[in-house]
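Apart from one protein chain that is not included, each protein chain of the complex appears where it belongs.
Chain nomenclature is as follows: A and B, assigned in order of appearance, with residue numbering initiated at 1 for each chain independently.
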Amino acid sequence: MSTFVKNAWYVAAWSKDVGRELLPRTILGEQILLYRREDGTPVALVDRCPHKLAPLSVGRLKGDFVECGYHGMTFDCSGACVRVPGQQSIPRSAHIRSYPLVERYNAVWIWMGVPELAEATPIVDVPHYEDAGWGVVDGQYLHFKTNYLNITDNLVDPAHTSYVHRNTIGNEAGEDVGVQVEQGASHVLAYRWIKDAPPVALVARMGQFTGNVDRWQYYYLYLPSVSCVDFGSIAAGVEPTEENKDKGIRSFSFNFLTPETESTTHYFWLHVRNYHPADAQASDDVAHLMNLTFKEDADLLELVQIEQERTGVREYTGLAIDNAPVRIRRMIEGLRAQEQPEQAGQTAAARRASQPAFSS
Amino acid sequence: MSTFVKNAWYVAAWSKDVGRELLPRTILGEQILLYRREDGTPVALVDRCPHKLAPLSVGRLKGDFVECGYHGMTFDCSGACVRVPGQQSIPRSAHIRSYPLVERYNAVWIWMGVPELAEATPIVDVPHYEDAGWGVVDGQYLHFKTNYLNITDNLVDPAHTSYVHRNTIGNEAGEDVGVQVEQGASHVLAYRWIKDAPPVALVARMGQFTGNVDRWQYYYLYLPSVSCVDFGSIAAGVEPTEENKDKGIRSFSFNFLTPETESTTHYFWLHVRNYHPADAQASDDVAHLMNLTFKEDADLLELVQIEQERTGVREYTGLAIDNAPVRIRRMIEGLRAQEQPEQAGQTAAARRASQPAFSS
Partner (left out) sequence: MSTFVKNAWYVAAWSKDVGRELLPRTILGEQILLYRREDGTPVALVDRCPHKLAPLSVGRLKGDFVECGYHGMTFDCSGACVRVPGQQSIPRSAHIRSYPLVERYNAVWIWMGVPELAEATPIVDVPHYEDAGWGVVDGQYLHFKTNYLNITDNLVDPAHTSYVHRNTIGNEAGEDVGVQVEQGASHVLAYRWIKDAPPVALVARMGQFTGNVDRWQYYYLYLPSVSCVDFGSIAAGVEPTEENKDKGIRSFSFNFLTPETESTTHYFWLHVRNYHPADAQASDDVAHLMNLTFKEDADLLELVQIEQERTGVREYTGLAIDNAPVRIRRMIEGLRAQEQPEQAGQTAAARRASQPAFSS
């Protein structure tokens, strides 16, 4: 039973990884082939020759076209077959699907849904990307062995940081601090302030704080699976205007989740910060710390996925902190019901059936 | 289709392996978490947080309680939730199952069935355990990739030793010696005497025999899956009283089988002997030899499991030596019918259906 939303922009790859080599990648369960035309424009086709189903990625580029490595059938960038060696006519069925692409934030974004809807749909805005006074770490990638909605759960859930990330970005000061949740037409925001607490390790190193700080975590989830975490610290008691926040230690952590299969997810991330913007060492430190942090999520959520598959259940007990995750899952179901009315209905029924009243 | 009997004591772990580290272990297909309270009492809980299904074994101990590594939900030794960080009320469904435990013979025994039946059920008696004049090897473990009933088959079947254990505990003298079988309310006994034969390698080394010996093998199987093999040798012709047996070379080999899944089994074993009781080298020799021997069983029974799964059949041809194994399987089906009337009936029907009259 699919949980994928098709009509959305997903990061297919970082720009640096798409070139004149044929790059195969599974996206929303489909085999995709990525490469660039000679003029640099990226191309995405189904990675499967319609003749005998050989992956086109083991073929080769001929100019802007792809030649199958089995019998030489050749496809242009729209997926139309332009040559069948040994015969003059091209069979009518000899074409493969191509996908709309957009390049932004050093990433190649792909549209897996109805092509006509692509153009009118904006890609998320990353504030201060390449602004003066702000440093960027991008091009980062992790592979998660879990369904993408287990990750979106986490990304609107500040509460887990005190436990999963005890050794990296979290500490125990925030354990009992509640979360406020707001819902928009196509996003959910969960946020909280942890006031008058010691700075976490990174902030203690990067900031100039002499005493306690007020720490904020604003977790935005733009449907279906773009996460922006706006987090930072200002001296305890300072008024939390945007301007004051920009004068503190502030970061925007963007996580672009692209479902690979129902049980695995491509996790692309970038990070924008207002401290030591041009300092390569600081960038390396951010990359190192964030990758450690996200690896902690990946390790835990892989175990959660295994238990979900073993039991056929997603959770037995709801908590107050599930407010934002539950909203996201409901909104995702709504999107899926629009795309595939029948399947989404089955999903909801199956979900109810798989949640017994009694515990494990 | 399950073959598990739930209302029984199973070894969950050797005592030495349960401590203040969280120990996960799969038992009868369920995920179990083992640890000790600060006062040393062992605890067994379901290894799965009811919130998002994270394994509790990747959390941590806080005193006698277990804190989930995902959001900090905390459970006491009865499985009741005592804390949900960030909210005051504890959801009614926020509890997990705990299991009765008993510690005996340096092992932690677990009760996976109806808790009320645990206390009245005795744990098997191991004769001479820690008696003066008797040596013990315990704390031994092997992992078998086969259903536990394939192992109980072997453990009441002296006939296989001449073939499977030709290089360890068996020899060809007993190939054609028949087996006597007796059945009790909750055990089966298969036994045989191999009279006036050369001693096997181990006995030749350990005993003082100058000529042939009478060798006995008494294979007890206490349902569902505790095996005791009483075996030894006395000089050929000596009257086989218990007293005379104790003066010969005598061993009690206990094998405690704990089903892990339908196709894998935890194999705990200990060994009590009346020769060289305090000799560490003799103990090492026993451990080495028995582990070699049981590894021979494990290797063969893994292949049997593969063929059973491939064909969907357990056997095509019954032999006279199957008398005791067949009795055990019938008694196990009886126990299962008591526990789960409907399922056990299906098992019997399926078993009949899977045994065609004609051979492979």
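Brief remarks follow.
Please note the rule applied: a contact is a pair of C-beta atoms (placed from the backbone, for glycine too) under 8 Å apart; a residue touches a chain by one contact, two chains touch by 3 or more.
Worth saying up front: this structure is predicted, and the values here are computed from it rather than measured.
Checked against the full complex, the one of A:G63, A:P85 or A:G211 touching the unshown chain is A:P85.
Residue B:V313 is the one among B:L61, B:A282, B:V313 or B:A337 that touches the chain missing from this view.
Annotation: of A:V66, A:I96, A:V137 or A:V304, A:I96 touches the absent chain (contact as defined above). Although one chain is not displayed, its contacts with chain B can still be listed: residues 150, 153, 157, 159-160, 162-164, 175-179, 300, 303-304, 307-308, 310-311, 313-321, 357-360. Within chain A, the residues in touch with the undisplayed chain are 31, 46, 48, 50-55, 58-59, 67-73, 84-87, 91, 93-97.
The rule is simple: only the chains that are shown with their structure count from here on.
Averaged Cα coordinates give chain A a centre that lies 48 Å from the centre of chain B.
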